[in-house]
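Of the protein chains in this complex, all but one are displayed in their positions.
Now for chain A:
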Amino acid sequence: MSTAMNFSSKSFTPRPPDKGAFPLDHFGECSAFKERFMECLRHSGYESAACRQSAMAYLECRMDRQLMANEPLEKLGFKDLINEKSEEKPEKS
């Protein structure tokens, strides 16, 4: 158990998200993208790295519908997926 003399420990303070709150998707405009992502997670044993393409597609859906502020996907951690996309012919399922 930590004692009061543990000066190096930080107590948990919740911080607001960097880019604020997602507006609610009241009309389910991106539900299909969410479903595809969730299906990917289920099939991959809930491995986030396996489903980044679907995660990116979901966020793109939000941005296209003003449900998320537009941000270059490279800045959201998808730089490697964008580079892949521009090298190959894009395949849309």
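Simple rule for what comes next: contacts are C-beta pairs under 8 Å (C-beta built on N, C-alpha and C of every residue); 3 or more make two chains touch, one makes a residue touch a chain; residues count from 1.
Throughout what follows, contacts and distances are computed from a predicted model.
**Student:** Match the chain absent from this complex view to the correct UniProt protein name in "X-ray repair cross-complementing protein 5", "Sorting nexin 12", "VANG1 protein" or "Cytochrome c oxidase assembly protein COX11, mitochondrial".
**Tutor:** "Cytochrome c oxidase assembly protein COX11, mitochondrial"
**Student:** Pick out the residues on chain A that sit against the missing chain.
**Tutor:** Residues of chain A in touch with the missing chain: 9-22, 24-26, 28, 30-31, 34, 37-38, 41, 45-49, 51-52, 55, 58-59, 68, 76-78.
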